[in-house]
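Below you'll find the structure, written out as structure tokens, and then a few comments.
Note that one protein chain of the assembly has been removed; the remaining protein chains are unaltered in position.
For chain A:
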């Protein structure tokens, strides 16, 4: 059996991605077919944000990955210089 922490984190990830998927599906696919005077529209931001937020998050992710690679390469270059 995986440790309790592992199980907690793992199932937490599953629950989080499920919630995110359901919310996003409702936002993008279901909402256009619901009349604009229905109460459900209160729980969702304007539709532009449905595209802006994932694109911005993706760019941030790429930024972090790039910075991390830069950091690791810089660290290893210093070590190679020391051993020379």
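Everything that follows uses one rule, which is that a residue touches a chain if its C-beta (ideal position, glycine included) is under 8 Å from a C-beta of that chain, and two chains touch if they have at least 3 such contacts; residues count from 1.
We adopt the following convention: contacts and distances are computed from a predicted model.
With the options "Large ribosomal subunit protein bL20c", "Dolichol-phosphate mannosyltransferase subunit 3", "Protein YIPF" or "Ribonuclease P/MRP subunit p30" in hand, the undepicted chain maps to the protein name "Dolichol-phosphate mannosyltransferase subunit 3" (source: UniProt).
Remark: the omitted chain is touched by one listed residue; of A:21, A:43 or A:64 this is A:21. Contact between chain A and the absent chain runs through residues 1-2, 6-7, 9-14, 16-18, 20-21, 24-25, 28-29, 32-33, 47, 50-51, 54-55, 58.
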